[in-house]
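Here the complex is missing a single protein chain, while all its other protein chains stay put.
Letters are used for the chains, namely A, B and C, taken in the order the chains are written, and counting of residues starts over at 1 for each.
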Amino acid sequence: MKKSFVIKRILYAVFIFFVVLTLNFFIPRIGIDDPAERYYPPQGGMSDIEYEIIKQITREQYGFHVSTWQQYLNYLEDLSQFNLGVSLRSGSPRVSALIGERLPWTLVLSVTTLIISLFIGVLIGTVAAWKRGRWQDTLLLNASTISVALPAFFIALMLSFYLGFELELFPAYTNPNMVAQFDWSWEAIRVVANNAALPVISMAIGGIVGYGQNTRNSVIAVTNEDFILTARAKGLKQNTILYKHTLRNAMLPIVTSLGMSISGLIGGAIIIEQIFNWSGMGTLFLEANSTGDYPLMMGIMLFLSTFAIIANLVTELFYVVLDPRVTVGEKR
Amino acid sequence: MSETLDKKTIFQRIGKNVLKRLKRIGEFLGKLWKHPKGRIGLIVVTILVILAVFAPWIAPYDPYDVTQRAAKGLPPSWQHPLGTTITTGQDILSMLIYGTRVSLLIGVSTGIILAFLGAIMGIMAGYIGGFVDSAIMRVVDVMLVIPTLPLIIVLTGLFGRNYFVIVFVFVAFGWTGLARVVRSLVLVLKNSNYVKAAELAGASRWHIMMRHILPGTSHLLIMNTALTSAGIMVAEAGLSFLGLGDPTAISWGKMLADAQGGGALLFGAWWWIIAPGLGIFFAVFGFMRIGIVMEEIFNPRMKASSGIYKLFKNLNNQYVEEVFASMDERKLLTGDVKPEPAESG
Amino acid sequence: MNDNMLTMRNLKVVFPSNAGMIRAVEGIDLDIRKGECVAVVGESGCGKSVTSLAVMKLLNSPPALMRVDELRLDDEELKDYSETKMQSIRGQHISIIFQDAMTALNPVMTVGRQVDEMFLRHNDISKKEARKRTLEALELVGVPEAKSRANNFPHQLSGGMRQRVLIAMAFACMPKLIIADEPTTALDVTIQAQVLEVLRGMQQKHDVSLMLITHDLSVVSNVADTVYVMYSGKIVEKASVRDLFKTPHHPYSYGLLASVPKLSDTKHQFVQIPDSVPHPLRKPSGCYFHPRCRYATEQCKKEMPPLERFDNGREVRCYHPLNVTDTELQS
Partner (left out) sequence: MSENENRDRPIIDMRNVSVDFPVKGPIPFMPKKKVRAVTDVSLTIDYGETFGIVGESGCGKSTLANAMIGMVKPTAGDVLFKDVDLFKLKRKEFKRIRRDMQMIFQDPYSSLNPRFNVYQLISEPMFIRGGVSDEDMKARVVELLELVGLSDDDLYRHPSDFSGGQRQRIGIARAISLNPDFLVCDEPVSALDVSVHAQILNLLVEIQSKLKLTYVFISHNLAVVKNVCDNMIVMYLGKVMESGSAESIFRNPKHPYTHALLSAVLDVDIENRKERVVLKGDIPSPIDPPKGCRFWKRCPFAMTGCKDKPAELLDIEPNHAVACHLVNDVFTDAEKDAGLNQPIEDHAEGLLGTHGKK
């Protein structure tokens, strides 16, 4: 049963992947006959003939001169070689190369944020559940309403204003030389950590409170289960019950959300990266958007979607290991 | 239902239904008002609505007036309670009040449309099942992996930056979560024995849908409208902050973007940042509170678990001892202490 | 030295709620002799399950408030024991078998490990040794192929097997007292018979005391020695099984016995008790049973009758007991 479940999930992920890449192919072609016009919109001071020539060049450069169906096939062929196309930037860099350049910097932010918020969140969530109804719990509850009402970008602005400009504890803008000068030396890593502090904090606050609240609810739900009563009736010590019985079960729903949240973090870091001028995927995407660089935008989109699909698949398979009850596509 | 109903009775029935609905809403607002947390939410939202509707009369200055050179960068004072902008000298309080319009309009309208779409999709998937179900769920799964914010950015780029497009995109990509929840609830309701009893009595699908399934999900939909409205307000502010909102309107997100771009951070004009932030905070907070309180009202189990601790804190020890003493065999025998009917503690 | 395994005096449990005090258990005494099987019988909401948890001091506060004058297990007074001290008593000296084994077992832990835990907690032994004892324990309660079953998760076992695992777990450390809270209610009738047989067999073989909580009189008649009948938080009758089934004294016990369909009944006749169990927040005045009792008098409406004790050890809480013989009246 387990094996067929794994196969089924993989097949399904492949199916979703195909739908996503097809959508991705068609989005820049929405409502327009000639995608070349979208890739190179007419600019002022350009005569019709000039524009026609530019469009012709664009068509041939990006393969729009063949039928749409053929374009789609070419697109698939390119993808099979991990070729996401060519950016409109000067020098026509490959989209995959641009993504590869920026991805690590985004991962630095999102993975650190995820680890911090997961660790602290689970910790305070467990404490709040343990001290249910006391001040620790009330604090978490109020913090969660407040933090949801305070968007991360507002927190980021406040932090950059207060900690960055007023107290000058951390750089309010990312050091533009950070990326270029990075050489794996301790000093460089320290600089990165210093620059990443504010973006990570502003993203992690929401995450900590979110995971805290989820953990709390989940732990409380598990505590009310009969098997915890059984564990207590066995005379097990409180710590044993907490680690072996409560947390293991309470973590299941949180694990499920993990895959989604990492891909969400990468996609959602756009605003934070913009505020701190962090040279990650988010800023890359905004740059692409401001110049109408569709191949780059769609490349990033496809990359993020694929990332999400894989992350989902991994958590699902991981979940099977954690929860023996999952067999045929049923989730608890 | 039989076809013999004439128009008059139909109108009567509709009238009756409308009255009933209104009464329900009234009752519901009453419940919210009675709940201490709900009251805060209700007050905040009411104030925001008043601000939005009567903005031109309430706002002390014209927020679009960018000609006040003398008033540039004033900190909060009696003249300008929230100060003015550094760049153009616009009155921030007035901008804030006008910004309420955008946030509420986008938030509430998207929330409501989303609730409708999510409910329709979820109910179709859950109740009709089969092919419809798998088709809808496949769409949900695809939407789930596409990164929302980048997609919204691309689509607003394609279709133009006005609020119709923004609402449309929010709706088109926001219904999936609700549809999932509604679907699983509908599946439970559909298999319940009371639906089976209605089927046995010859009920049509329409009857079951309108009398059993839809009322069963209504609490979820109302709650969801409040919560998604709050979420959409944040999302709209984020979009405007990136400069992707409607460029002609004043919105809180755009105010923040202007503040950042205009060097509010650099020149220490903290009021320029805090004001729109507070606007977002109160709007989202108010709607969230209402949503959470609704969840508590509709899902009494959660209330019970948090309420019991409060109850225990305020427990009257003497009363507890009296209750225990009243159970003693001896006293019951002599008959001078009767086991009085339990009253609230 | 007394021959009581469990002596409980005046147990009271209330659940404060916004609507008022829910009086779950209103001062009950319970004696279980060594090697005896005592059944506590009652319907839903009569406080029988709360009593079972109270014996192990497993009731959480909140939501429950508990008072007891005496709670003695063998020669140990558990009344003032701290939670830590109770932890070493639970499992080792008292253990419990819950009703629904599906929810009572941890779904993400193999059943073997869940039984292991019991040995590891109360004995100073290696994991390997614990597993060896687990397998023995499982075989003892009739789990076939114990070795592979031990590596199964609860959802992979049938209802009967799961219940056996719970029984094996309860008997693991050879406790002095075992509480079985509706041990067969969730099972099919033929499986019920198997599980009851295992339970009864284990109890007699190891000579432990058993406290059986149930609403099912056929379970009582097959397993128990002494029966306490509870109604709405109070004990209304205590008698040996034989006495109770032959000559129930309390009208409620009588009604309960009579209203259960029997094979010997003639067709189309069921003796019925009118109305239903009172809501715990709206208990009637006087005797809690009086609104449903056909023998009720004015006195019953005003005063709660005392639990009267007869010479032969029977107890009944009623002003107008039924079927009382002359010898009993002498007391």
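Just so it is clear, a contact is a pair of C-beta atoms (placed from the backbone, for glycine too) under 8 Å apart; a residue touches a chain by one contact, two chains touch by 3 or more.
On a predicted model such as this, the values are computed, not experimentally measured, just so you know.
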Touch with the omitted chain, as defined above, among B:Val66, B:Ala197 or B:Leu266: B:Ala197
Omitted-chain contact residue, chosen from C:Met161, C:Ile178 or C:Cys318: C:Met161
Contact set of subunit C toward the excluded chain (per top definition): 43-44, 158, 160-161, 188-194, 196-197, 200, 215-218, 221-222, 241-242, 245-246, 252, 255-274, 276-277, 279, 292
Those residues of subunit B which, in the complete complex, touch the missing chain: 1-2, 4, 192-194, 196-204, 207, 211-212, 215-216
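Assume only the chains that are shown with their structure count from here on.
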In subunit A, residues with contacts to at least two other chains: 133
Numbers and ranges of subunit C residues touching at least 2 other chains: 62
Subunit B residues touching subunit C - in the complex, by the definition given at the top: 307-309, 311-312, 315, 320, 323-324, 327-329, 332-333, 335, 338-339, 341-345
Residues on subunit C engaged by subunit A in the complex (per definition of touch): 53, 56, 58, 62, 86-92, 95-96, 98, 100, 103-109, 117-118, 121-122, 153, 155-156, 166, 169
Interface residues, subunit B side, partner subunit A - complex: 138, 141-142, 144-151, 153-155, 157-159, 230, 234, 237-238, 241-242, 256, 259-260, 264-266, 268, 270, 273-274, 277, 280-282, 284-285, 288-289, 292, 305-306, 308-310, 312-313
